[in-house]
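Here the complex is missing a single protein chain, while all its other protein chains stay put.
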Amino acid sequence: MAVVLCLVAAAMPFYLSSFWLQTGLFCFAASIGAMGLNLLVGTTGQLSLANGFFLAVGAYGYCYFAGARTTTGLLKLSGLGLPPAVAAVLAVLLAGLAGLLFSPIAGRLRGIYLGVASIGLIFLGQHLLINVLRPETGGFNGRDAQPFSLFGFSFADSNPDLFVLNVKFGAVERLWYLGLALTVLAGLYYRNLLRSRPGRAMQTLRDSEVASAVMGVHVIQYKARAFLVSSMYVGLAGVLLALGFRHVVPDTFGLDLSADYLAMIVLGGLGSVAGSIIGAFFITALPLVLQTYSSAIPFLSAPGQGGVGSSEAARYLYGVAIVGVILFMPGGVVSLFRRFGRRPPGAPAPGSTVSTSTRTSTSEPVAEPATHNPHPRTDRQGRTA
Amino acid sequence: MTLFLQLLFSGLSLGFIYALIALGFVIIFKATEVVNFAHGAFLLAGAFVTAKLHDRLGFLPALLIGIAAAALVGLLVERLIIRRLRGAPVISLAIVTIGVNIVIITELTRRIGTNVYSLGDPWRDQTVKIGAVRIAESRVAAVVVALVLIAAFFAAFKYSNWGVAMRATAEDEEAASLMGIRLGRVTAVSWVVAGALAAVAGLFLTAFPSPGLDASAAPIALRAFPAAILGGLDSTGGALVGGLVIGVAESLVSGYENQLLFLGRGFGAVVPYVVMIIVLLVRPSGLFGTKELTRV
Partner (left out) sequence: MTTQRQARDGVDVPELAVRDVTVRFAGIKALDRVSFTVAPGAIHAIIGPNGAGKSTCFNVLSGVYRATEGSVQFGDQELTGLRPHQIAGLGVARAFQNIALSAVQSVEENLMLGRHHLTKTGFLAGGLQLPQARREDRRHRARAREIAEFLDLTDKLDIPVGVLSYGDQKRVEVARALCTEPRLLLLDEPVAGMNADETRRMAVLIIEIRAALGITVVLVEHDMGLVMGIADRVTVLDFGRLIADGTPAQVQADAEVIRAYLGEAAEVPTEPGATPSGPAPAPAPSRAASPGATPLPALPPAASHPEKPS
């Protein structure tokens, strides 16, 4: 199934226009970012709204490491001018480092407190991007991303000109394959992780922090590592976004973007590789699809004419989809597929809880005892029989 | 010194406005365990209705209808969505409100467009002088109104049937329902109260010295997030303290920006979050929040 999808995706550059390939590239970037967030939220149970921040670290990190020292207008831009591949790796590591630096805070906070604290990172990041690190980021107007190249092969429109089966392979076609390859690798790593020792530890940490600790999992260390790996994924997504946009501006990386990613993993399915990808494609492509076909859809007016435009329609649909999925499909879209097959490892069952409640932290009984339970629930002092 | 007093008062008055928002936030969380990301939408809805109606009806009726509208939005969200999700994980509850927020905000920003509306408040741009400090009348009104509302709220929380039921529910939902408390009504009232408080806050947030109601008003409500968290998400007193702390910190940092240039311009907008993170590092459940206990 997954192999077939990959083959289909690999054939797409021969059929799709560059607009759709560009959209696809953003979908791949979002898939990797959503996997990163899902690793943290769906698999480890650590709520984070800081995704936009780590995306920014990846995107701007790439621009800075690969960018040259230039002067645009009044602003002197600094840059290291490293080879793009090195810059991309460094940007991913930088995002990982940022995640690691945040993890002591994450280690102390739980559930919704962690979620809101992570919002702080977004605003702090915006402030840094716009006001503080202007030579590195270009401030409000942002800065350009160098075209990518790997071992001398450039992912630009030319140099060398490339034709495959009479189709010109420009930047979007080349980046499409880069995005596809990275998405597949990221997905495989995530899947393997879920099936191995660290994945088990993270999932138990999600289901019951206390139980995982008592079974020998170093909770603080695992939270930190989950943050590290997650933010590296998201940083990689940021690099791809920068390559797709070719120019990054700070406005992109606000709280809305974080909310988008959270929506992706909830819509797709928490803790699921396939769910991350489905959600990422849905949320990323929806506005563009509606925009393209707005003239064919009744009730939608062209931009600037006052009525409901395509971008608004996309927002409505998006909002309603979030509400609808949570109300009627608590396991996300993947739960639909799951009914027909075996549940992949690591995916929470529909309606199962990510333990992020602030008041009840520990394991509630999975099932009610078959017979009467003579022991009343513990009181708030944690005193039990 | 004058500047300091000026900033302090301005911060306190802003803090009271934040406290109104944060209080609603906390009430909703206590009643339903929902972290309400749609709070900005409630605020914007109330302010928008008031702005649209005040020309025809006059300020006070328009304001009352605006408050009722925000309360109604709160009620609808609770009845149509939140009620069906009883027992859902906290993260799902939070994300569902993100969905609601997107829909409402998109619709309201579309209607507002590029306009800047006045809410028709009677204070306009008048100021009063107290000692050496010059203060916008609207901010004085904000403090007075907020104090009255907060006092009324705490009285209601302590003595009214709803307050008692609400506290009992927050303590132990199951026991409360066994004692005959109608959970549906308690939670509905909580959302209504929170919506109404947000609308009042919306009025003062968009009144002078702010230019008026435009599409950017909703994100300001987000600054009440750190206020609520800092005080402790399940503490109503904490919401008040948190609001004041955040308001004063924001005002002081913005006012002394030139002395704090190493933090970068515009740091005032970030201060609420920085203060929140620092407080949370010391007290992971906020200043007055219930400490999470490990139960095995």
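In this document, chain identifiers A and B correspond to the written order of the chains, with residue numbering beginning at 1 in each.
One rule holds for everything that comes next: a contact is a pair of C-beta atoms (placed from the backbone, for glycine too) under 8 Å apart; a residue touches a chain by one contact, two chains touch by 3 or more.
What you see is a predicted model; the values in this text were computed from it and never measured.
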Residue of A:Gln46, A:Thr183, A:Gln203 or A:Thr252 in touch with the missing chain, whole complex considered: A:Gln203
Just one of A:Ala213, A:Leu286 or A:Met329 touches the chain that is missing; which is it? A:Ala213
Which parts of subunit A face the unshown chain closely enough to count as touching? 189-190, 192-193, 195-201, 203-204, 206-208, 210-219, 225, 229, 343, 345-349, 352, 362-376, 378-379, 381-385
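Note that only the chains that are shown with their structure count from here on.
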CA centroids of subunit A and subunit B: separation to the nearest Å works out as 30
Per the touch rule, the subunit B residues reaching subunit A in their complex are 33, 35, 37, 81, 84-85, 88-92, 94-96, 98-103, 106-107, 110, 113, 219, 222, 225-226, 229, 233-234, 263-267, 269-270, 273-274, 276-277, 280-281, 284-286, 289-290, 292-296
Under the definition above, what is the set of subunit A residues touching subunit B in their complex? 41, 47, 105, 108-113, 115-117, 119-120, 123-124, 126-128, 130-132, 210-211, 214, 255, 259, 262-263, 266, 306, 308, 312, 315-316, 318-323, 326-327, 330, 351, 353-363, 378, 380-382, 384
